[in-house]
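Yeah, one chain of the complex is gone here, protein chain that is, but the others are all in their spots.
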Amino acid sequence: MGFWHNQLTGPTDPARDAGWEDEQPRKGFFTDTSICIGCKACEVACKEWNALPQDGDLDLLGSSYDNTGSLGASTWRHVAFIEQSGDRIEEARESGRKLVDLGMPAIGAPVTPSGNGTDTAFATAQATAARELGTLPDFRWLMSSDVCKHCTHAACLDVCPTGALFRTEFGTVVVQDDVCNGCGYCVAACPFGVIERRDGDDTVKNVGVAQKCTLCYDRIGHDQTPACAQACPTTSIKFGDLDEMQAQAQERVAALHDNGFTEARVYGGNEHDGVGGTGSVFLLLDEPEVYGLPPDPVVTTADLPDMYRKAGMAAVAMLVMAAGAFVGGRK
Amino acid sequence: MQDLANADCIIIQGSNMAECHPVGYQWVTEARLKGAKVIHIDPRFTRTSATADKHVPIRAGSDVVFLGALINHILANDLYFKEYVVAYTNAATIVGNEFKDTEDLDGLFSGYDEELGNYDPSSWAYATEGEGPDASPGTIGGPAAGHEHGHSKSERSAGDEHGSGGPALEHARVKRDETLQDPHTVFQILKRHYARYTPEMVADVCGVSVDDFHYVARALTENSGRDRTSAFCYAVGWTQHTLGAQFIRTAAIIQLLLGNMGRPGGGIMALRGHASIQGSTDIPTLYNILPGYLAMPMVGNHDTWDDYVAAIANKAQKGFWANADAYAVSLLKAWWGDAATKENNWAYDYLPRLSGAHGTYQTTMAMKDGEVEGYFLLGQNPAVGSAHGRMQRLALAELKWLVVRDLNMIESATFWKDAPEIATGELETEKIGTEVFFLPPASHVEKAGSFTQTQRLLQWRHKAVNPPGDCQSELGFFFELGKRIRERLADSDDPRDRPLLDLTWDYPLNEDGEISGEAVLQEINGRHLSGERAGELADMYTDLKADGSTSSGCWIYSGVYAKGVNRAANRKPGREQSPVAQEWGWAWPDNRRILYNRASADPEGKPWSERKKYVWWDEENQTWTGLDTPDFVKTTAPSYRPEPGTGGPAGLAGDDPFVMMADGKGWLFAPKGMLDGPLPTHYEPQESPVQNPLYRQQSNPARRVFPRKDNLWSPSGTAPGSEVYPFVFTTYRLTEHHTAGGMSRWLPYLAELQPEFFCEVSPELAEERGLVNGGWATIVSARSAIEARVLVTERMTPLVISGRTLHQVGLPYHWGVGKEALVSGDSANDLLGVALDPNVQIQESKAGSCDIQPGRRPEGEALLRLVHEYQSRAGVTVETSNQLKTTEDGT
Amino acid sequence: MDPKRTFLSWPVVRQVRAGDLLARGPAVTSEKTRSLQPRTATADRVVQSVCPYCAVGCGQRVFVKDERVVQIEGDPDSPVSRGRLCPKGSASEQLVNSPGRQTKVLYRRPHGTSWEPLDRETAIDMIVDRFIESRRNGWQDTDEHGRPLRRTMGIASLGGATLDNEENYLIKKLFTAAGAIQIENQARI
Partner (left out) sequence: MVPDVKFDSYYGRQVVKPAPWEADIPAYIFLGGLAAGSGLLGAGAVARDLPTLRRNSRYAAIAAVAAGGLALVRDLGKPRRALNMMRTVKLTSPMSVGSWILSAFGAFAGLAVATEAGRHLVDDDSTLGRARRVADPVATVGSALFAPPLAAYTAVLLADTATPTWHESYRELPFVFVGSANAAAAGLALLTTPSSQTGPARKLAVIGAAVEMAALERMERAMGDVVAEPLHQGRPGSLLRASKILTLGGALGAAALGGNRSAAAVSGLALMAGSVCTRFGVFEAGIHSAKDPRYTVTPQRERLERRRSEGVTHDSITTGRQ
């Protein structure tokens, strides 16, 4: 049981678990949606680097400025657009405040602004003074670039029967398109709805194969930044060592709270959560489901030992039933 | 651009910076993360608004009221930067007493010529030293030699000439009252002019609440001064109006009053839309200017070389423009080499003359009227991207021949088979006589050359690969074209062919057998032709002489190839140098990154504050120094005062930071140069459902209108019929596309992000008209009707204007009707008519009147019937809205 | 399939041998995965360029392999853009390599209903003919007062805002020398 427990839930180092001996620091993204301008450079840079085909039928979706809909086989970065009026903003601010009250220690550590010396400190102080704390706008337009979470406990990887999905030395999860036979299991297993099997005619590359973000495995292996993070004009998408990403996310949430934006919260990166922590960390300004993210995802394989146990019992029951049918009675 | 990160407050107005310049916006984001306040003032809530501290919705075209009220607020509450204003602007300068303000003449300045529909600006001139304010203004900018009526200036779009400096004045012996108390000082005139621009007026005209106005006013004034600076960013949201240039002038007045000009984190940032659109005005493919903002000669004004030299600049004026004759001679030497001699006035007569406006819209109309035979389209798609798309396409069909050079098969190349006018029966393929040549060009990586970006920075692109197939660079194509034309005419003795035959056209070829772009850039940079430095490249424009001993194809670019080094190709990584990054590319003039940066120091030459230090006077070495190249005569001490009457750079006092202005000062009041008034004042757009609440005069009385049957306008204000087109529409771009789509609608990665043409409407308007999100709508203007998918969104806000609810319809203009692009659709520009700003001849495409109805538009002839039905219901005639001066009855 | 495949390379064997019992890591990688190289690393050369879309002037790096552009991305050296690009800039490689791009000269004769192929040399010669003829047809020596005009109204041009300074320079120089004044670009649109 110890073996299973360690491997399927809870905090762990996934690269080491996967048998990497020369593992690297775990890499990840921090997507700060509070400075996303919704330009979709990440979508395009990703598609260009990974040579992804056109997604969909070139129809207007009528969902604000979102015309790619969601993450999928041919969209590995997806920008969500959410239009909200004043009452919703107030609710978000309240729910964010509640998160702090929920027993999570609000130490209120002073923000340590990055950058140089007195100039920034002065500006920050001035800004805090000048900004009307807590003023509620009557409208806002949220934009957020979603991506594969590169979970610590990755259901897609664990259910993959072929070994097409594997854990890299950077702790990320990657599909090998030369191995995948398109069974589609990972699609149903992902608690975030990220991975998808590519549809289309035979002219389309890798059709029938499951596809998702590789966190630019080829690039990061050569000390390059993933295409989306490199392109992002406002550094809404940051790439780096995961613990650094988590620290930055915390810092930024604290800074926003200091300015009265209590709607800010961190999504992912908590090693105690249902997927053992994600490799992609997000700063959100509302509840996750508003962005199409699950509010309390739990990796399905966490229950796998129990499932196998139940199935084992059922199997025994099946034998017993058959035995019962053949024991005694007439021919 | 990077300097925006130093701002304490950034006001983005007339621009959707986050969407149209996302990478430039990183500096705004950075400023904001450092604590700066970012405010977006725009009719629509855009991606810029979403990431700003505040969005202030405003009625399209009412910006002067808003900005004018800020001026009033600053003046009335003594919030201006006194030391800066007194020392560096013309606030203290006294204006002649013939000047009459719009406040006196119900919307007109003195000097309006009703017949020509334009101003004679002589009454706007400064009073002269030695004369009282009562003296005749005749001697300064008055009708002395070189004076030119506003009408002819407008015709040659003279506003464009000020791309590098202000207009010429006769001299700089102006009268000043530094107490600012004289009623004839610019300061007092300004105060009176804007007194009626109150927050309440803003609420009434712009639809901006009084609270929002005060929010902006506070943010701006609290973040300006010695220690803090604020910046304005604008784009075509300001320029594409019949009052466009004045919008920018209003912001300039604010920035001068607050002391934000020439300082880090300050200024007014023009966000231009194309890779080298700055370059294409510096080295203009524009009818009215020559390289370096020298005027194209105008018949009647510039008939002789002496007329020309006298008109472009005056030796008695202060600053570097006083040497404009040297720049002009050097240009002529660059073009005609040895054939340009002192005897033939440097071949001045080889230059063709303008006789009126020959802008793209006038040309289109001439084309439609059969007066133009051949047309080159070089990376432009007017059938989709220019105002009044219908007129554009009908004009193309009247040409004898058309050359289209584009990466993709754009609508302007295929109008003869799939223009919407073929569907309506107005055009028929077999009857279109236009011969069309489609020639594919090289892409940006298939040729070497320089772009000039929006902040005057020249950046060289190295060639990566050879162009495929028949693709060829413009450089190669035009070199070849010129070569063959010259060969064909080689035996001609017709004097009209001399300019072509004498043209310097022998460019060296590079290893690929292509004409060398470096050689062309060297010609632009200029050379010493004689003297001891003969053969050497010029170091900067101060090398250039009026005696024929130098050449330079564009004087402001002089220095880009100094010492034989292509400085546009400088590529020292940004992280290895200071944030000013002077070793990356080369900025004109003289590699300066912030213009007029002398103003970043106080009159004594010390930085205004430690936090905002940039350029200062080094007492020890008796020189200007700092983080950037000082934009000043290096050795002119702050205390220097020239002898009265000294012209040129030597005429600049040590505290005259505006070195390209004729008096060395920043102009709050423009005694010359603006053709529609020395001060910005509010007029309604050419087409507006709103009556001008400030004056009887409804629209800019100096705007350019074209009363033609194919260019009709809806009634404006309260005129009968205006209710037929009750809504305001505004056109714009999206991040995901590029202008008319030639570089985006053919690319799957971009096409899928915004696949269809849509209109944006508020939930209230949707409710009123029965529009459904995702459904279709038909939008009708006095010119045309188009259909679009509907996005119902709270980002569009109905505004209450003069007690009446006014709805605005948003229309991105990237799509066009055709069969070649991956995504197509009706073009928003079809709704527009042609009415132009008088200063720069730019069309009004940011505000127009329309109606919107649910459902798809009719097809074929029925579409024309629908448009006509609206026109007749509104009683539209050729005269409608085309009276320049509004008469008693309000027409 | 894989010619180098042996029993020992069977992932099941590698799983056991490497101790990656759950088959998540190195045991299941394919040869292709192990030899993965980004095309930025395998390019023959990298060329510094500038984005062709808006006027911010973002730096680009163009990666060339076998005389073909294989990748265009932001140039981190640029102090203007710091390596970043917008969606349009990020699509630059597709702008260059798009299958929809026209690479052949085409000709539509007057009243024609379809494009016809034409070689470039002939096309330029034909344009030269028409240029000279229209220049003459539209020529104006003087205005009605006898003042010199010395220009042609027969030829016009629109474009230049996405062209290089050197190109615009030649265009303005040639057209002005030919007396053509109706030269315009995007700056007035």
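By written order: A, B and C. Residues from 1 in each chain.
One rule holds in what follows: contacts are C-beta pairs under 8 Å (C-beta built on N, C-alpha and C of every residue); 3 or more make two chains touch, one makes a residue touch a chain.
Nothing here was measured: the structure is a model prediction, and the numbers come from that model.
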Next on the checklist: Can you list the shown chains that the omitted chain is in contact with?
Outcome noted: A, C
Checklist entry - Which listed residue, A:69, A:221 or A:260, touches the chain dropped from view? => result A:69
Checklist entry - Hey, which chain C residues sit against the chain that's not shown? => result 10-12, 15, 21-23, 27-28
Next on the checklist: Counting contacts across the full complex, list the positions on chain A that touch the omitted chain.
Outcome noted: 7-8, 61, 63, 66, 69-70, 72, 80, 82, 96-100, 102-108, 155, 158-164, 179-185, 187-198, 207-210, 250, 253-254, 257, 264-268, 270, 272-275, 278, 284, 287-297, 300-301, 303-304, 306-308, 310-319, 321-326, 329-331
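In this section, only the chains that are shown with their structure count from here on.
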Checklist entry - Drawing the touching chains as a network, do you get a line, a ring, a star, a complete graph or other? => result complete
Next on the checklist: From the C-alpha centres, identify the chain that is farthest from chain B.
Outcome noted: A
Checklist entry - How many angstrom between the C-alpha centroids of chain C and chain B? => result 27
Next on the checklist: Taking the mean of the CA coordinates per chain, how far is chain A from chain B in Å?
Outcome noted: 45
Checklist entry - Which residue numbers or ranges of chain C touch two or more of the other chains? => result 72, 76, 84-91, 94
Item to check | Overlap residues in chain B, where contacts from two or more other chains coincide | outcome: 22-23, 26, 735-736, 748-750, 753, 822
Checklist entry - Which bits of chain C are touching chain B when the two form their complex? => result 45, 47-59, 62, 64, 67-69, 72, 76-82, 84-92, 94-96, 98, 100-115, 118-120, 123-128, 130-134, 137-139, 141, 143, 145, 147-174, 176-189
Checklist outcome for this item: Listed in rising order, chain C residues that touch chain A in their complex are 11, 18-20, 22-30, 32-33, 36-38, 40-41, 71-74, 76, 83-91, 93-94
Checklist outcome for this item: As the complex stands, chain A meets chain C at residues 7, 15, 17-20, 39-41, 43-45, 48-49, 157-158, 163-164, 166-167, 174, 176, 178-179, 216-219, 221-222, 224, 227, 230-233, 235
